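Excluded from the complex is one protein chain; the other protein chains are retained at their positions.
And then subunit A:
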Amino acid sequence: MSTAEGPVAKIIQEKLTATFQPKHLEVACESHLHNVPKGAEKHFRVQVVSDAFEGIRVIERHRLVNTCLSHELANGVHALRIDAIPTSKWTEGKQQDPSPTCKGGFGK
């Protein structure tokens, strides 16, 4: 997990906070695990716990997050792992699963 927060990570955090007023939020850049230049902010993992996700299907929860971050997704971020949990289903300390290993992608 990246400990330094880049500008894109900060924007993602702000947007998710403003849109979902989350009870719990984690934003992690994972580009260091992928086949991209150092310092790239192209792969993120987000865990959002919010009342906004109550009573809607998982695909709709993901679409809400995609819409919130549509600008970032259209401008550089090309992988986004989403864990969108309704508050009623949240267990304190529940970790998001680790991301799968990169298999090289487009770069060789």
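The working rule: contacts are C-beta pairs under 8 Å (C-beta built on N, C-alpha and C of every residue); 3 or more make two chains touch, one makes a residue touch a chain; residues count from 1.
Basically, contacts and distances are computed from a predicted model.
This complex has a chain not shown, and the name its UniProt record holds, of "Glutaredoxin-related protein 5, mitochondrial", "Ubiquitin carboxyl-terminal hydrolase", "BHLH domain-containing protein" or "Dolichol-phosphate mannosyltransferase subunit 1", is "Glutaredoxin-related protein 5, mitochondrial". The omitted chain makes contact with just one of the residues A:Lys10, A:His71 or A:Lys94: A:His71. Although one chain is not drawn, its touching partners on subunit A can still be listed: residues 58-59, 62-63, 66, 70-71, 73-75, 78-83, 97, 99-106.
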